[in-house]
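The complex appears here without one of its protein chains, the remainder shown in place.
The block that comes next holds chain A.
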């Protein structure tokens, strides 16, 4: 709130961007090896972030399945993260949703495979001991 109030009276930086510069600065400073940030770089990063939000929303809506219902949904965003090269860096934070039952089934299959491999390895080492 304070940023918005200051923004109106600053008559400059904040009118160009809607996102609060103080918060953008906190996020930027949390990045390792960043020592200082020029005010112009801060304003440009904030503006770029706004453009990014607009781009992500419109791209996901246009390419997503929510278009028929006139709605933007999470799955539209996760599809975008998976399919578009530009947004691929978001794949880890926008994972696709799967049913819990399907996930548990995949986990069980994986464990069974690992157990089979271990059994095969044990059999081989038993054979080696028998020969010697």
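Assorted remarks:
Criterion: a contact is a pair of C-beta atoms (placed from the backbone, for glycine too) under 8 Å apart; a residue touches a chain by one contact, two chains touch by 3 or more; residues count from 1.
The definition used in the following text is that contacts and distances are computed from a predicted model.
The protein name that UniProt records for the chain not on display, among "DNA polymerase epsilon subunit 3", "UTP14C small subunit processome component", "Translation initiation factor eIF2B subunit delta" or "SEH1-like (S. cerevisiae)", is "DNA polymerase epsilon subunit 3".
Although one chain is not displayed, chain A still touches it through residues 9, 11-13, 16-20, 23-24, 26-28, 30-31, 33-38, 40-41, 43-45, 47-58, 61, 70-74, 76-78, 85-86, 89-90, 93-94.
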